[in-house]
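With one protein chain removed, the remaining protein chains of the complex are shown where they sit.
All chains are identified by letter, namely A, B and C, in their written order; residue positions are counted from 1 within each chain.
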Amino acid sequence: MDFALDERTLELREKLLAFMDSHIYPAEQELLGKDVAPGAEWDRPSVMEDLKEEARRRGLWNLFLPGAHGAGLTNLQYASLAEITGHSPGLAPEALNCAAPDTGNMELLAEFGSEAQQRRWLEPLLGGQIRSAFCMTEPEVASSDASNIATRIDRDGDHYVVNGRKWFASGAMSPDCAVLIVMGKTDPGAERHRQQSMIIVPSDTPGVDIKRGMHVFGYTDGAHGGHAEVVFTNVRVPAENLVAGEGDGFAIAQARLGPGRIHHCMRLIGMAERALELMCQRALDRVAFGKPLAEQGVVREWIAESRVRIEQTRLLVLKTAWLMDTVGNKGAHTEIQAIKIATPRMTEWVVDKAIQAHGAGGVSQDLPLAHLWAQGRTLRLADGPDEVHLASLARRELKKYKG
Amino acid sequence: MDFALDERTLELREKLLAFMDSHIYPAEQELLGKDVAPGAEWDRPSVMEDLKEEARRRGLWNLFLPGAHGAGLTNLQYASLAEITGHSPGLAPEALNCAAPDTGNMELLAEFGSEAQQRRWLEPLLGGQIRSAFCMTEPEVASSDASNIATRIDRDGDHYVVNGRKWFASGAMSPDCAVLIVMGKTDPGAERHRQQSMIIVPSDTPGVDIKRGMHVFGYTDGAHGGHAEVVFTNVRVPAENLVAGEGDGFAIAQARLGPGRIHHCMRLIGMAERALELMCQRALDRVAFGKPLAEQGVVREWIAESRVRIEQTRLLVLKTAWLMDTVGNKGAHTEIQAIKIATPRMTEWVVDKAIQAHGAGGVSQDLPLAHLWAQGRTLRLADGPDEVHLASLARRELKKYKG
Amino acid sequence: MDFALDERTLELREKLLAFMDSHIYPAEQELLGKDVAPGAEWDRPSVMEDLKEEARRRGLWNLFLPGAHGAGLTNLQYASLAEITGHSPGLAPEALNCAAPDTGNMELLAEFGSEAQQRRWLEPLLGGQIRSAFCMTEPEVASSDASNIATRIDRDGDHYVVNGRKWFASGAMSPDCAVLIVMGKTDPGAERHRQQSMIIVPSDTPGVDIKRGMHVFGYTDGAHGGHAEVVFTNVRVPAENLVAGEGDGFAIAQARLGPGRIHHCMRLIGMAERALELMCQRALDRVAFGKPLAEQGVVREWIAESRVRIEQTRLLVLKTAWLMDTVGNKGAHTEIQAIKIATPRMTEWVVDKAIQAHGAGGVSQDLPLAHLWAQGRTLRLADGPDEVHLASLARRELKKYKG
Partner (left out) sequence: MDFALDERTLELREKLLAFMDSHIYPAEQELLGKDVAPGAEWDRPSVMEDLKEEARRRGLWNLFLPGAHGAGLTNLQYASLAEITGHSPGLAPEALNCAAPDTGNMELLAEFGSEAQQRRWLEPLLGGQIRSAFCMTEPEVASSDASNIATRIDRDGDHYVVNGRKWFASGAMSPDCAVLIVMGKTDPGAERHRQQSMIIVPSDTPGVDIKRGMHVFGYTDGAHGGHAEVVFTNVRVPAENLVAGEGDGFAIAQARLGPGRIHHCMRLIGMAERALELMCQRALDRVAFGKPLAEQGVVREWIAESRVRIEQTRLLVLKTAWLMDTVGNKGAHTEIQAIKIATPRMTEWVVDKAIQAHGAGGVSQDLPLAHLWAQGRTLRLADGPDEVHLASLARRELKKYKG
């Protein structure tokens, strides 16, 4: 057992931290509290192209992607870098071309895409020229149970025809979003986990109606590409747009989940670190009732508790990344669920305390805290509510004791 | 001891519940999820004037105000009605002319205002013709300690000159806001609680600069009149605009707090009831993994817990209202702090669970839950963070055991 | 609505508080930390008879019992007195002849007992000459579901024959325990809630084997009469020992539960008040790192939180008592469950913090805190675990929304 980071990770961390200081935080400061012009809320901030270029120049590009298509890092190596991007989650991940849902979509195309699909979609995504969306969740059903998916993908000659309604389709509100990856059923009569398929739908295909951006606690998450409600009405795409084969949708979705979970969780840890940093600075600066908050026992407990909770959670996520690298997605199943449960609420707790230490400013647009909180809270729901994961994890634990 | 509601309260509750059903909920349904036109976000919803007229017609007007100016209810009687308005906090309170900060401002003018001040400002407020704002919190200092207030109110001949910066000035973003009541210091050299005064500033006075609306977790709370940052630069108002005398500001603010606390807390209880209702309906409707949420143990615990927490908190707030009616603001001091501590977090907890039961929709604009949550959370900060109240309450508890 | 205590309650409270000061606390101080002689652990403390005599002399006797047999107080009136006895739960309740399980047994005999049963058992119990036990819980089954009860009560001519194993039979370890009231099944084939009956078993009946005292977190609760494991082997008692009729057992148990719940909960509130008092005194006396605990923010929060939680819980229990007085056991069903859920954990929380404030002494025999804690904790299990009550309460809440 060895808890030290390896050379390459340490070196990339150095580089990334320098980039955060020199480019990301100044850009963030520029944008914070700024009102967005009506109609422009789904645009990328104008500084983004510069940030991307600079990150690329510094070798901080596509770090999330293992294998030949990407930087070739292990999950464990990338984890510590993803954490740092979480310090400024609205800017840093995209600047490094490491933002969801593009990361998951690129992984998916790299692993399951045909050569033609990779050329047509993976390459411009890797280059940061286009953005993409992922369409899984549906408003009418409990989507954490994939057998509920109601969207249909029906074969019709050389084409598939997609019909259905999705929401919280991340990325789809962006004007740069060129392609949607859509989960639907090709064979509702098949075995539970072989009914679903995954298909590539260019966003300009007739019948694709991006209706509106869903809000998240009042935030549109515009700069991220938002969370769209999308209606598919007789959307025809060539048959070769199917990813892998009919019935592979569930397996692909599962494969996509593991690394995404690590990324999300490490970014959440980075958000918690950012909130703790802001809380400490506030505690030292703010005087109330005659002494700085930093000398008041309750605030001190928040700070210490935050440190303890962050450390524990980080170790769990790193171990999960290590398991994924060494025994694979399946062997890490329990841990992948455990981090989904443990991380968002840790972040939620730490950010809540940081908000409280800031008073009214903490809930406002002048600090990143309220938005960080909303992201943490939402991840107790995204990819299935915690309760689904708790139930599943318990079943596995109980299995050890069954006859 | 008797836990039954009196006749008049029961009768008004009936009437109010009927009005909620016939007018408020339909209007709410109409507005929910609607995007507001750019620029119009601070406007009252157009239906508001109709709602106000109807409420007035039904005798549901100014119920909050004791004494001759208002409906003459006790705090205890109004409390149960305020709770009901919390079921739809964006519409019902204003429809009944019972919305903050106007209620507090009307109480203040009714109790401390001169006859001229009452004629000029109280009357149109009671009539619902104008709205008002309350300017207390300042960005640079810990405003929960009134001795920190930096805004100056300086006498200059027949006038006072106001200079300072306020934020989270509720109501000030509304185009209907005609007047601001401002807390500032007239004599920084006086005894700690005699330095402050309260003054009436018409919103069109030169030097009043309403700079921007502060956000609350992504919400502008536009329909409520928002929470403004307001800068006062050499704002001259006639000396008779001072409320009561120089140095009375702190005492007036304290007097204003008590009933406002009851109103806020009872509305929060109403919000929790609304969230519990939505959670129950969802639990019965939504099927996941083969059975309705209502048959899943964890969701059942949320529901039961919510009921237990709501009941306890309501009794505490009602007892506080009763104490205010029988022994006055001072005698109810401990309880007024206790409800400030206990109520927002109860609401926050219940709404959080209701959100979780709704999945992604719960955080979106399609349900009132996320906005309800933000309001509950914010009240852990508004009127001073909980920690200030906990510390003060503890001091009083400890006093019992001191020599 | 009126939150003031009535005259009679106020007067009895005065008397009881005086008795606590003059007799109970001194006796408690005498006993605290004393080791019990081996073999004498189930004896009443020798001071008990004097305390009983004195309480009786002062008119503080059988206060728990409504109607002609007892003091004639309402549940609401007695509630505030039961709370005070909770300040010293090892001595005060028995000194007033208000200790469980005798109280429940007396209520049961007063309400359902035949005249002969009352003469034979109720009178000496009311006089404090004998003690009694209640035998409900069984080790092998989930006893919170009465249909699981395995103990048999079989008619055999003029007798009933009892066979079964009970545990946590409160009171049965006491040398003064003269009688056991036993729940068992007379007709396992009957409708679910008509299978059970309740029977009176003198403790010296052949076949009654009081095997051992069950511990509770290391405590034998000897002075309370302990919690016995009792085996009944062909125990024959006259048929007239049955309480009410065959099949009435479940209904009697339910009727017995309501007031007992109030008593337990109010005593728990008294325990919490005692713990808070000790915590405050400690906070003022103990200096650590240069200042008294009372000036350290974290301890102050514990004190304030304790006050807030106690107040809320007390109101809920008092309202429940009032409901039982006005609409009866059935009408108060939700509230009776709610207090079972809310009260023990409140007490547990407050006592835990008081322990923490006392350091190592807090967990030791030198202070009553650890034992108070164990009693609070155990009541999250006694009368059925909280989870059973939560589930049932949720079902009732959900019913409101069903077609």
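Heads up, the rule we're going with is that a residue touches a chain if its C-beta (ideal position, glycine included) is under 8 Å from a C-beta of that chain, and two chains touch if they have at least 3 such contacts.
These figures come from a predicted structure and were not determined experimentally.
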Which of A:22, A:129, A:234 or A:312 contacts the chain that the document leaves out: A:312
Of A:252, A:338 or A:360, the residue in touch with the unshown chain: A:338
Candidate in contact with the missing chain, chosen from A:2, A:158 or A:204: A:2
Of C:1, C:374 or C:393, the one touching the omitted chain in the full complex: C:374
Subunit C, residues in touch with the chain not shown (by the definition above): 35, 38-39, 137, 139, 142-145, 148, 167-168, 212, 214-220, 286-289, 296, 298-299, 355-356, 359-366, 370-371, 373-374, 377-378, 380-382, 385-388, 390-391
Where the missing chain touches subunit A, by residue: 1-6, 76, 276-277, 280-281, 283-284, 294, 297, 300-301, 303-305, 307-308, 311-313, 315-316, 318-319, 322-323, 326, 334-335, 338, 341-342, 387, 389-391, 393-395, 397-398, 400-402
Hidden partner chain, residues of subunit B it touches: 296-301
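In the analysis below, only the chains that are shown with their structure count from here on.
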Angle of rotation relating subunit A to subunit C [CA atoms, steps of 5 degrees]: 180
Centrality ranking, top chain (CA atoms only): B
Classification of the subunit A:subunit B interface as same or different, half of numbers criterion: same
Distance between the centres, which are taken as Cα means, of subunit C and subunit B, whole angstrom: 43
Distance between the centres, which are taken as Cα means, of subunit C and subunit A, whole angstrom: 53
Distance from the mean Cα position of subunit B to that of subunit A, given in whole angstrom: 37
Contacts with two or more other chains, residues of subunit C listed in rising order: 297, 300-301
